[in-house]
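In what follows, a single structure is set out as structure tokens and then discussed.
All protein chains but one are shown in place.
This part shows chain A:
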Amino acid sequence: MKKSLLIALLIVSVAMSSVLFAAGAQEATPAKEVYFLNFKPEIADVYETKIAPAFEKETGIKLKVVTAASGTYAQTLKSEIAKSNPPVIFQTNGPVGLAESKNYTADLKNTEFYKILSDKTMALGDGEKVLAIPYAVEGYGIIYNDAIMRKYFALPNKAVSIKSADEITNFATLKAVVEDMTKNKGALGIQGVFASTSLAAGNQWRWQTHLVNVPLYFEVRDANIAMGSKVPEIKFSYSANMKNIWDLYLNNSSTAVGLLGAKSVDDSMAEFALGQVAMVQNGNWGAGQILGVKGNKVSDADIKFMPIYTGAAGEEKYGLNVGTENYLCINSNASVEQQKMADQFLTWLFASETGKQFVKNDLMFITPFNTFKDSELPTDPLAKDVIRWMNKSGVSSIPWAFSMIPSEEWKNQFGAALADYSVGRKNWAEVEKVAVDAWKTEFKLTN
């Protein structure tokens, strides 16, 4: 009797102590490891399978890469940063994002990484401090398949007078071409002119952030508001232009409007890569997605960009939307040694010969660093086309005004309104109202 009680006691105490010790245990950090929280799911592979092993081989430092799922970076960062082994390198998407993470962002002024940035004004800071350094300039617009366009312009019964996609310089022409192409879908062998207007959860950013940038930019330009300023209210004065292009996307798409809620950006890119559609709105970061699709039918030379035309006056003078929301930061709560290793990694990636090869060939970034010569710019067709548009005379790029959007919540509400409009549950006036009202509320809440 006594014995069995003793045994029972022993078991209980062992079980209990394991609970207690498990609760108190800290995740052991390997001596030489840098934790990098990656923002871009589309290139997560490159970091994990190519960059990390190469970096470890050259320096002996392990690179731990964790990638947040599409549209969840802010959440992931927030929970990861609170862990006992937090990310040392993380990303911020501009002044709004930086404001949230200021408390744990290290001053990068004395880092090697900051020294290689060619235009120091591009870095984001707080007073004297340098907190976030951009690493990739990106551009987006309408990506088109020139082979299909040539096929269209060769049609004997085409309704437009222009002879190539280069001649499309405003919305009226774009609309005429697109609608005529839809009529000739069969002859062109496509399922629709535009790829799916993806509206699945986490896949609305092409519209509620990127597409709306065009009307937003024109509005702040008219009001003489400098980029990056705080905008308490918008009138959404170019709302009709937004509607123009949105309707064009919906009505000439490969997918029926009712099904858009289940379509992701990946689907759209695959449709384009497989030659099922002629156009897709996306940025140069999508190059990997097009080239990487199995059975890809589009040749490199046929992948080209045209600006997003919406019917605004004088739009012929505007090119692609070019800017960055890719800034790297270092966690100030990480140990000094880890911060140094983080600096070492970033400098290695953007300045060493090995690192630069990855950046150019695999990550396909157009970087703002002075370590890259002109001959070392990325060679993928989309990045090359962004550079071509940036240097085109008589055309200026549309800057990324969407960094002025007061919060993610505004984007979500606007995206939801667009989705409702698409299936006919809202009319355009209601979409407009959501955009204007939500902006006002969100600005008050976040400032």
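Just so we're on the same page, a residue touches a chain if its C-beta (ideal position, glycine included) is under 8 Å from a C-beta of that chain, and two chains touch if they have at least 3 such contacts; residues count from 1.
In the analysis below, contacts and distances are computed from a predicted model.
Only one chain is not pictured, and the protein name UniProt records for it, out of "Sugar ABC transporter permease", "Response regulator", "A alpha-helical domain with a conserved ER moti" or "CRISPR-associated endonuclease Cas1", is "Sugar ABC transporter permease". Only one residue from A:L155, A:A223 or A:A256 touches the chain missing from this view: A:A256.
The chain not shown here is touched by just one of A:A187, A:V231, A:L377 or A:A416, and that residue is A:A416. Looking at chain A, the residues touching the absent chain are 1, 5, 9, 12, 15-16, 19, 23, 72, 74-75, 78-79, 81-82, 97, 100, 103-104, 199-202, 256, 258-262, 407-409, 412-413, 415-417, 419-420, 423, 425, 441, 445-446.
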